[in-house]
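Only a single protein chain was left out; the remaining protein chains are all shown in position.
On to chain A.
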Amino acid sequence: MKKLVFVFLISCLTFLSCSEDQDDKISQATITLSFSHHWDGNLVSNADFNTIKFTNAFGTQLSIERLRYLISKVTFYKTDGSKTELQGYNLVDVTNNQNLTFTSPTPIETGTYTNVSFTFGFNNEDNAGNYQDLNSASWNVPAALGGGYHYMQFDGKFINTSNQEQGFNYHAIRAAENPGDNPTFPQDTFFAVDLGAVTITNNTTFNIEMNIAEWFKNPNTWNLNELNQMLMPNADAQILMYENGLSVFSLKSIN
């Protein structure tokens, strides 16, 4: 008897499931962001890490040992002012070659968009959330600095003025002053990266580049001999990072 009921249910399901097949009129596309990294045009991967092989705008030789950063709020804007935000965020981990691509779990309608953007880090509202995966990745910022999460951890070593290797921790967070129970925030240090207008007709991948050298270059020429470690509680340094970060990302191609 149970078999008969089961067979009947399967039959019903197959009939019903076919009845709507022809009715999908609205086209949707899956969006992927793919991140690559270079140093003034020379491709950088984790195979280039741990060796003093880069020279920054100040003329300091340095290595990269750890690079991971957070992007969030991938947003598509339409001419009528409406916008669609893709769900999720992504911790790009260049060190371990993980999450270099991010595919949103939610598709987007095909059509023409006046701009596409993502946020470097979290905006302040998102930064106040609690994220199990980011906590598990030890991505947190101390509560005395406002809590929330790192935007970027960029660690390495540089050759200092004594011609010795020295560590640096270029950690971008929300700039905070007066660390303690009631820190204050001089300005926002997350930022939106605009990728420009796009017409989506099918599943689409945005190939995004980070020029790592830009973190040390524009508009602030970064002197690692002066600013190398303990930069998280240094709001002025955080603002300099923010200013330099604005020119770090670019859209390489769309396919």
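General observations
By our rule, a contact is a pair of C-beta atoms (placed from the backbone, for glycine too) under 8 Å apart; a residue touches a chain by one contact, two chains touch by 3 or more; residues count from 1.
The rule is simple: contacts and distances are computed from a predicted model.
With the options "Acetolactate synthase", "Cytochrome c peroxidase", "Multiple sugar transport system permease protein" or "Lipoprotein" in hand, the undepicted chain maps to the protein name "Cytochrome c peroxidase" (source: UniProt). Interface note for the absent chain: among A:Ser27, A:Thr79, A:Thr112 or A:Asn135, the touching residue is A:Asn135. Only one residue in the set A:Gln28, A:Asn99 or A:Gln166 touches the chain that does not appear here, and it is A:Gln166. Touch with the chain that is not drawn comes from one residue among A:Leu43, A:Ala128, A:Ala197 or A:Met230, which is A:Met230. Listed by residue number, the positions of chain A touching the unshown chain are 3, 6-7, 10-11, 14-15, 18, 49-51, 65-66, 130, 132-133, 135-138, 140, 142-144, 153, 155-157, 164-169, 171, 179, 229-233.
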